[in-house]
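Partial complex: the chains shown occupy the same locations as in the complete assembly.
All chains are identified by letter, namely A and B, in their written order; residue positions are counted from 1 within each chain.
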Amino acid sequence: MDKLIEKAGVLIEALPYIQRLANKTVVIKYGGAAMLSEELSSKIMQDVTLLKFVGVNPILVHGGGNEINGMLEKLDIKPDFHNGLRITDDDTMDVVQMVLTGRINKDIVAKFGVAGAKAIGLCGKDANLITAEKKMADDGTDLGHVGQITSINTNLLDLLVKDEYIPVIAPIGVGKDGESYNINADTVAGEIAAALSAQKLMFLTDIDGIRSDPDDPESLISIITIDEIYDYIESGVISGGMLPKVDGCIKAIENGVKRTHILNGTIPHPILLEIFTDKGIGTMVRKTIEE
Amino acid sequence: MDKLIEKAGVLIEALPYIQRLANKTVVIKYGGAAMLSEELSSKIMQDVTLLKFVGVNPILVHGGGNEINGMLEKLDIKPDFHNGLRITDDDTMDVVQMVLTGRINKDIVAKFGVAGAKAIGLCGKDANLITAEKKMADDGTDLGHVGQITSINTNLLDLLVKDEYIPVIAPIGVGKDGESYNINADTVAGEIAAALSAQKLMFLTDIDGIRSDPDDPESLISIITIDEIYDYIESGVISGGMLPKVDGCIKAIENGVKRTHILNGTIPHPILLEIFTDKGIGTMVRKTIEE
């Protein structure tokens, strides 16, 4: 019985957080190692399902680089990168779209179905959800179908989240002539959170958060300001795959998103841990330290 | 961190129960010793608040015998009972109404306010919520303002529970000329659950449930059928204050209520324990054993 009462206590601890997030939108970027493990992945779906059922409006944006590479390999298409951006020719774009929207996206949606939630798998082509245009590399290199977002059309998302649905979004943009664009999933998450003035934006990554010393896990930063981020970028502490995440946070904050987080998606139930514990986990990005 | 993950696991365990009760009505009869302890009482309010915020529609019906007696004593009015029913003369009725609707009811409502929920304190007089008529004792004794329910008007409850409110109901009925009736709170809870075809009806009492041997705490019955209840009543195993509770369960079941429970309100978080654990606690009353 004591065990049971303790469990009840855990539920009650969650109550103030549930109250605070009631009817609020939370955008979650899901990718990396957390996607590769069936077990971790199913826990993420549970977390998001729980959010939906306690009255929060979650929206999931996912990546899928590893699976894309696997399929390209099977098809003998050699991946080609330029400064970290995948050069996306027509054949590659076709594979990127198929794998993201046809395999990963719909499989996530099916897992939600098993968890008892109603998810809808979308990409930027659905009702022109994410319109995009060609993005040129800084040095003028033609990156093919790499795109940058020109608009997020929030009507469809509003319709779905007010009803019983969880939107699951693959980071494919659509151009004026219906052509496909390959867009960084972190960027998509940031822009969607911004367009919806979400309450919270969370990046589930493979590390615990931002470190002041990238090689030292103990140097995790709990709270970081936008100004500090710019300093760290300049000094090279923040670089590579962390860049679109911090950009996404900044973009979101500047558009009214209250809380943005970078956290480790490879521990069980990372979303619940961040939301339903006082301290939270990972790194929170803020406008200013006092706030 | 393991501790945290364990907590997340507790939340996830609750998920299927939350899903099952989403948008469903749960009527809770709250009374006895659980009302007398500030600490227990505040835990009950938290439980009910949590239910509301995870999408369930709780309705609370309360008693208040002890406080009524205290006030009668202060006013030098001697309580008078006939076969367990309080003979309710005009002065007594006035005190019963004042204490139930003016002190206990509004204090419960205030505690919900502190817990962050919006509760509305009602009695049968509000919008003719509970209409009643004079009830005569079986032997013809005049019981004064003791009443029996003639109708429950569900419109007001529907309006409130569909919005953000928790109705808290004092067991006072209203007659055709506006006169007050003193009604057993267990009966009120059963009739309201029946009128609303609630998903669940819970009686929070001072003991763990129905016992096959009233003197043996170990003889707690987990599941009991209506037929078995009738046998136990006949044999005297079920008697006294347990009678209106089992009557309430039967009335409710016969009107489509899915689950009815009698459980101990003096342990912490009894509502969460019953709802969010597989086995539940206390005694569940069912139509038939197989169901």
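One rule holds for everything that comes next: a residue touches a chain if its C-beta (ideal position, glycine included) is under 8 Å from a C-beta of that chain, and two chains touch if they have at least 3 such contacts.
Keep in mind that what you see is a predicted model, and the values were worked out from it rather than measured.
J.: Of how many identical copies is the complete assembly built, when 2 are given in place?
T.: 6
Just so it is clear, only the chains that are shown with their structure count from here on.
J.: Show me the residue ranges of chain A that touch chain B in the complex, using the header's touch definition.
T.: Interface residues on chain A, with respect to chain B: 1, 4-5, 7-16, 18-19, 22, 43, 46-47, 49-50, 53-55, 115-116, 267-269, 272-273, 276-277, 281.
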